[in-house]
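Of the protein chains in this complex, one is absent; all others appear in place.
Entry: chain A
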Amino acid sequence: MGGLRAALGRLRVAGGITVGQLRHHRLRLGLAIIGVGLAVLAMTLLAGVGMGVLETGEQQFEAADRDLWVTAGETRLTPAGGGGFENSLTDSRSVAAEMEGQDGVANAVPLAFETVYVGTDSDGDFQTFIGTGVPGTGSIVQVSEGERLSGDPHYAEGSYDGERTNEVLIDEETARALDIEIGDTIHAGGSLAAARNNEFTVVGVSPTFERMLGAPTVVMPLSELHQATGTTQTEPATFITITVEDGADTDAVQTALSESHPEYEIRSNQEQLEAVLEEQILVLAAGGALIVLALVAGVALTHTLLTLVIFQQRAAFAALSAQGISSSLLVASVVGQGLAIGLIGGLVGLVLTPPAVELLNRIAAAVVGFDGLVQTAPEILAAALAVAIVIGTIAAALAGWRVSRTPPLEHL
């Protein structure tokens, strides 16, 4: 009982030293807290970016309001220009028509993403954008301003001699980049020569593909994209997107399509996202590395800060140690400082996280068109706080232990 009371008494004194040291060195305390807070912020934001990439990708696939995605081979991004998916699904219109004839399929729509040169003047500079080809009036495309595409008459049952509409939809990023608005004309094509010869009129603004791809796009009738890129013979598409009929079992339709078209990959939204991400192994590796780096940086920064804080007190502790104060009392007071700085710094980091996420998301939305690119989850916040507290405490304990193990005269 007496031993317990003595231990509690020592703990109270250690706590008193902890509070005293923290209150007395307010600038040092403030800087340490800010440092740990920033470490926590770095962890939550970097982890939030990794999580946001996955979440945003899934949301974009969901937002496309498709049930199944048909691809032929890889769906990787091409390295050229503004990007675009590998268009390995050829003769896409025929394949889509076949699939549309199967039970449970409401419609099958080929989508092509091609890199195109776009400029406002046939003799001026051209920039690369993602040209998106959609069949018909582009009913899957959401129009926020202006009008829809009027149709795809140029296809003319595969003869490509129907009337051209010369209509395009743009998104806000494209409008900003080219300084154009509805009613303006642009030149677009798969080569500079083709671009100079193909004039289009902007009829509306659509955010659909900018959100899906995270890059500026121009949307035009599929046949006119194939014509502008010189691919009318093969009619390539990136995907065929399928909407199942109301009440139909998506899994059953997927299975039936897979059996009737074994040469194609037929995936759900989630499977398609995973397939895209799997092929973007470098992106995933970079995202994973960011999260690991965030953790390592947070741990290193917290450890260094706490070690510095404790080492600044080594002379005073050495003097006490020389006088016979036990290392356990000194380490206890130091652990208290680590715990307090880790906890307060961690909480500061958590408080700063939501506004920082909001700011980054606004920037990301303005620059690349993705909403909610950085996302947080309670698990991320809890993990970051735990790292701050645990590492802060352990780092302080280690530093205190090292100080207490060093002969006091070395510090005096």
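Just so we're on the same page, a residue touches a chain if its C-beta (ideal position, glycine included) is under 8 Å from a C-beta of that chain, and two chains touch if they have at least 3 such contacts; residues count from 1.
By definition in this document, contacts and distances are computed from a predicted model.
Name of the non-displayed chain as stated in its UniProt record, restricted to "Methanol--cobalamin methyltransferase", "Na+/H+ antiporter subunit C", "ATP-binding cassette domain-containing protein" or "cytochrome-c oxidase": "ATP-binding cassette domain-containing protein".
Of the options A:17, A:149 or A:385, the residue whose C-beta touches the omitted chain is A:17. Interface note: of A:34, A:275, A:325 or A:347, the residue touching the hidden chain in the full complex is A:325.
Looking at A:9, A:230 or A:288, the residue that reaches the missing chain in the full complex is A:9. Of the residues in chain A, those that touch the hidden partner chain are 6, 9-10, 13, 16-17, 20-25, 315-316, 318-326, 329, 407-409, 412.
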